[in-house]
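With one protein chain held back, the other chains of the complex are shown just where they sit.
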Amino acid sequence: MFVDLIQNTLDGLTSGAAYALLAVGFTLIFGVLRRVNLSYGPAIMFGCYAATWFHVHFQGGLLLLAVITIAGTVLAGAYVERLCFAPHRDGSAIAAMVASFALWMQLEELAILAMPKHLYAFPALYEGRPLALGPFSLRVEALLMLLVTVATCVALHRLLYRSRFGLAVRAVIEQPVAAQLAGIDLPGIFVRIFAVASLVGAIAGYLIVSSSEQVTPMLGMWSTLKGMLAMMLGGLGSLPGAVLGGLALGLIEAHSQWFFGPQVRDLTAYLLLFILLALRPSGLWTTTRSAS
Amino acid sequence: MSALLEVRDIVTAYGKIEALKGVSLEVQQGSITCLLGPNGAGKTTLMMTTAGILKPKAGSIRFSGDEIAGAAPHAIVTKGVALVPENRLVFPNMTVVENLHAGAYRRNDQPEIAADVDRMLTRFPVLKQRAAQGAGTLSGGEQQMLSVARALMSRPKLLLMDEPSLGLAPLIVEEIFRIIAELRKDGTTIFLVEQNAHMALTVAHHFYLIEQGKVTFSGTPGSLAEDEVIKRAYLGSAKT
Partner (left out) sequence: MDDYTIGVLTNIGLFSFLALSAYLLLITGEMSFGQQAFFGIGAYCAGILTAMYGVSLPLAAIAAMALGALAALLVGLPTLRLKGLYFAMATLAAAEMIRILFELLHFQRTVEGELLGPDGTQGFRGIRWVFESGVEPLHYLALIYVVLAVVLGLFAWIERSRLGATLRSLGQDPELAASLGVDVNRLKLGVAAAAGALAALGGVLYAHHNTYIEPRNFDIMLGIHSLAYALIGGLGTTFGPLLGVVVDIGLVEGSRVFEGYRMIVFGGLVAVLLVFRPRGLLDERVVHWLRARFS
């Protein structure tokens, strides 16, 4: 029983790592642009499908496929940003969101047209037996996922706290009017942070499809949903919160699935979020900033 | 010689409501010009319009001869105009030094920027004490100093200030106005919005009175009886 608990915790942290990256990407867009991007997951799916298509036709190594995934996601993300978010920058948040929903439909259909099968195999991140650490089993893919997630978070932290661009991004998150008055060019920041969010999301997507060794069109909605859920659990608009929310989501899912099965696993996550929103809308971890 | 800032018939609206109904005024180079008026008269709206945050429906704003009405805020900063906003609006989770660096965002001369940060910390000793602290932990007066210093980091030719004395203790207010006089001596032109008409008139070379979206008076301190000015600045004139 104790062994199961630890094992589930390890598994939960692994899936939580991917959720954390998804949440971070989603939060970057929400925190900076103050917009919900329903095409976030679909853009990631598009990138993964681009890599799958390439692999099916030309065969590619892990690194090449990762690069294609990232390129595809950033491209799709730029398309979404131009059509859904740039035109509504000073306008309606809902219009931007519905437009992003419309493009979600587009991206999903594009993927299905290009690759009509419901499921495709994706090359494995690691071929080999899991590591045995005493009674626990640790898949090497899981370890890689955790490492890449940590590396990505560290890199992102450096970007945000050690670069001029990062300073501007944090300024926009905290006080968009003062940021503009300081001379920060909002549209330029938006475009670049969108690209960063796409990059982070692509990394998450690549880790997910290469460790589960499959890709489906449902990946789009699934990623957006997990990203949103984790973001809200951790505290709307807070980046450390997004990471913690992602890990928490992974842990909650792993443990409730063990005891109650997959449906109750999802039920638990939603129930927790609902209760959290009803009692403490600002999330489990918050900064002093209040979200509008 | 034409004025550094020329505002002509500016109309700014929030939806259908016009907050500025055709405002015209001038700020001469090297002066401290004051905009006085009761709450809701349009003082902040004019500041925000000049800084580019709000776009005017009509009218023109010329800075050093260049048209800036409707331009993007960052372009206006590059031209040499900086606004110290109402309520300070510091970046609360960033340190004092980071706030200062943000103000210099449009500049590329790194070594000079670092030198300017030092100069600001020297000029505003309270900031030096709290250099590595989060700006949100500073007191109101300290935040005001920071907001001014941040705006100065862009080396503006024209400094706009929106109610710098708001909510501050009298001693701090005196300090702020001492700094304003000093800045002017160093060559910065200042366009100042103030509710505290009394203090404003002690430093202003020229002032305007704005009521309900229009300029109703223009003159130098002493041209209108001071208590009349102060009354109208706080309460607006008796007629509607």
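By written order: A and B. Residues from 1 in each chain.
Just so we're on the same page, a residue touches a chain if its C-beta (ideal position, glycine included) is under 8 Å from a C-beta of that chain, and two chains touch if they have at least 3 such contacts.
Here the structure is a predicted model, which means the values were calculated and not measured.
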Neighbouring shown chains of the undisplayed chain, as defined at the top: A
Selected residue (touches chain absent from view) among A:L10, A:A23 or A:V36: A:V36
Contact residue for the chain not shown (choose from A:L22, A:C84, A:V148 or A:A254): A:C84
Contact residue for the chain not shown (choose from A:L75, A:L110, A:V140 or A:V177): A:L110
For subunit A, residues in touch with the removed chain: 30, 36, 38, 83-84, 87-88, 91-92, 94-96, 98-99, 101-106, 108-110, 113, 221, 225, 228, 232, 236, 263-264, 266-267, 270-271, 273-274, 277-278, 281, 291-292
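As a working rule, only the chains that are shown with their structure count from here on.
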Complex contact set, residues of subunit B against subunit A: 51-53, 72-74, 77-78, 82-83, 85, 89-94, 98, 101-103, 105-106, 136, 150-151, 154
Subunit B partner contacts - residues on subunit A that touch it in the complex: 164, 167-168, 170-171, 174-175, 177-186, 287-289
